[in-house]
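My questions all concern the structure below.
The complex appears here minus one protein chain, its other protein chains still in place.
Chain IDs A and B follow the sequence of writing; residue 1 opens each chain.
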Amino acid sequence: MPANAILALKEVGHSFGGLAVLRSVTFDVPEGGIIGLIGPNGSGKTTLFNIVSGYIRPLAGAITYQGAPLVRESIQRRGTAGLVRTFQTPQVFEQMTVLENIMVGCTKLTRTTMLQDLLRTPAARGQMREIRQRAEAACERFQLGNLRDLPAASLTAGQRRILEIARAVVGEPRLLLLDEPSSGLNAQEIENLREWIVRLNEQGITVLLVSHDMGLMTVARTVHTLYFGEIIASGDMAAIQRDPRVREVYLGV
Amino acid sequence: MQSRLLWIAVALVIWAALPFFVPRNIADLLVFTGIYTIAGLGIGLLLGHCGIVNLAQATFYGLGAYASAYCTVMMGLPSIVGFVAGAAISMALAYVIGRPILRLTGYFLALGTLALSAIASALFFEWDWLTGGTLGIGGIPKLNLFGFVLDRPSRYYFFVWIVAFACMAAAHNLVDSRSGLMLRAMRDSSTAAAALSVDLQSLRTRVFVVCALFGSLAGSLFAHHASFVSTQSFGVDRSISFLLIPVIGGATSIPGIVVGALFVTFLPEFLSKLGDIHQILFGLALVAVVVLLPDGLMGAFGRLRTRLAARQGNHAR
Partner (left out) sequence: MTLSLVLQAIFAGVTNGIVYAFVGMGLSAIFKGSRVINAMQGEFAVIGAMTTVLLLTKSGWPYPAAIAGGVLAGALVGAFIEVAFVRYMAKKNASEDSFLLLTIGLALTLSASILFFIGRDGHLLPPIGGEGVLLVLDAVIQFHALWLIAIGIGATLLLRAFCHRTTVGLSMMAASIDADGAATTGINVGRMRTYTFILGGLLGALGGILVTPLISVDYTLGLNLTLKGFAAAVLGGLTNPLGAAVGGITLGLVESLAIIGISSSYKDVVAFSVLIIIMILMPNGILGRAGRRGG
């Protein structure tokens, strides 16, 4: 494992009801990189993603995050350690406004007790002010300023996606896991999204991107191709597209 | 903004004048409205912000009442000890029971809390060395505030409602706070909330503990008002009527809790003038609210207002 890997998977395996969906998957995510994961439907991408984000516990193998074992950590602990995911269908808090959605993303940066919150102590008020300021800044940064007081339920798919990313980024993640971020978006929105990924990466956030959108995938420096739970090819997108096995099983050529 | 302040001022004047103009039985009911508001606030927080149906509030209400009764009558301690003891016991119990039981969801959680209430009510009955059983504990002293005895409903009214307002302020603070943000996030999408490091289990447990605190406080206030407590007041039916407070008024709205508490205290009283049929009518009223106004009276009121506002907006254009 190279010294600068933020996330390292070693021989991760999983099966559902005896059916193996991941077989000995091993790869590293270098600090500051953008790593892509592609594969046809049913290749195990989502399972792998759920394993890394903590929604599924793998049956075999080891994962280290920042040098420490990850598999036994709860979803929440992963989040506070800077590992944050988005969802294939954007999961916004529909009855809350855009600003409030982003504020939720900031809650993990501070601590209050419920007693402080009930009594609205100066500490609780100060923290709430800080949360609000951060969220307002993020709202502007992600060009959601004119939507900030709308309920998230009224947003379009593209806006929801950006909101979801803004909400994740405001909590200062170190590793951002994006699950099919381009699904449901139009070409212009995908282009926006692409710019965002590049910009966030320049700000020091490592990105692990799962998608079967080949166009979007070109942002990734290294792409791993999953097929029936195994990595069959790795390299940059150009190399992947030339790889005969990938062309055969994935592109159907 | 100014008109809002005006409304609040008018409401305050009416509130302050009310006990001097209404007959004693109405003042008595208004005291109960205040007590029920406090108990209902906790259930409203759970229902409206965590999506948890709590059918166990009579348990904590009972604990508060018995703690006050036992401490003052049996042990001769000052009333404040009863309040504190009830709150401490209720919160500890809510924490211990809440951690496992709040792992349940939906119907299972609702019926789990109902079972809890049934257990508590059987234990209240059975442990007569502590609770006096069906005979109850009588002679609970009226509250004494720095030498001022709250012995008439009109006097107690002010005390109860000031406590109720404080509890409403606390509930409002909570909803507006960092915890409140996490609660609402959890209600909308628990999966996404978890991904943003919201600790769902601990949050739910803590709100349950707050709910128990409110329940116990209401119970202690009740004991000092009624000066007599017995098992009949803390049965499963009481838990159900506590749940109706946020359901009828609207769980996410704090004024809605007051409306719900008024409904639950006054409607049976008015219906009882119609004779024994009043319980049937009360049940039917509840069914009608659930079927026709799924988000409570305040929710229906809010919808009406937005509709009117939209119509006015159209006229303006």
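We take it that a contact is a pair of C-beta atoms (placed from the backbone, for glycine too) under 8 Å apart; a residue touches a chain by one contact, two chains touch by 3 or more.
What you are looking at is a predicted structure, and each value in this text was computed from that prediction instead of being measured.
Although one chain is omitted from the display, it touches the following shown chains in the full assembly: B. The residue touching the chain not shown here, chosen from B:Val84, B:Leu104 or B:Ala300, is B:Leu104. Check B:Val73, B:Ala87, B:Ile245 or B:Leu286 against the missing chain and you find that the one touching it is B:Leu286. Checked against the full complex, the candidates B:Val53, B:Ala87, B:Ile245 or B:Leu297 give a single residue touching the omitted chain, namely B:Val53. Of the residues in subunit B, those that touch the hidden partner chain are 47, 51, 53, 100-101, 103-112, 114-116, 118-119, 122-123, 125-126, 236-237, 240, 243, 247, 276-277, 279-280, 282-284, 286-287, 290-291, 294.
As a convention for this text, only the chains that are shown with their structure count from here on.
If each chain is reduced to the centroid of its CA atoms, subunit A and subunit B end up 42 Å from each other. Of all residues in subunit A, only 53, 55, 75-77, 79-80, 84-87, 91-96, 100-101, 103-105, 107-108, 110, 112, 114, 116-120, 124, 127-128, 131, 164, 167-168, 171 touch subunit B in the complex they form.
Residues of subunit B touching subunit A in their complex: 170-171, 173-174, 176-182, 184-185, 187-189, 191-199, 206-207, 209-210.
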